[in-house]
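Sharing a structure here in structure tokens format.
What you see is the complex with one protein chain gone and the rest in place.
Entry: chain A
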Amino acid sequence: MVRSTPTDPIDLLGPVQGEVSWFCCGNAWGPCSSTGKGACGTCNSGSLQHAWPNTSDACWNITRPDRCGDALSRRTCGFRHRTTSLCGGGSIVTTIADCGPQTDLFCGERSCCGATCASNRLIDLTPAAYSRIASLSTGLRPCEISTG
């Protein structure tokens, strides 16, 4: 029998809760115009994609979710995650297209919808993906993440 240890990535034990925001990538206007196509070279604001904090060693060294107490599995470009809003219940399946968010810079941050809350930034969606589960003007939401 395989037993999990305290160091197991939390997303291997089941769905994980955290914060979701949105970011722009690819061809874009305004402050986003210099963003580029992301770590995977495929990122587009209009595509159903996301950024994940552990796509490589180099990525992990930047995002460091472990500093917030969140170990996350290594997942590479194209891997599918499902993000479910804890506010409205809408969900979206997206593929990894970039490294991010920089979780450690927002350690301890908590977002709530009423009494439903989640802490730490674990995923960023493209505008196309985020706007399927929440208005872009919300900026940040609590969510649940599972494999897609």
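Here is the rule we go by: a contact is a pair of C-beta atoms (placed from the backbone, for glycine too) under 8 Å apart; a residue touches a chain by one contact, two chains touch by 3 or more; residues count from 1.
The criterion applied here is as follows: contacts and distances are computed from a predicted model.
Among the names given as "Cell wall protein", "Tryptophan synthase beta chain", "TonB-dependent receptor" or "Cytochrome aa3 subunit 3", UniProt records the absent chain under the name "Cell wall protein". Listed for chain A, the residues touching the missing chain in the whole complex are 21-24, 26-35, 42, 44-49, 78, 80, 85, 87-90, 92-95, 97, 101-102, 105-113, 117, 127-129, 131-137, 139-140, 148.
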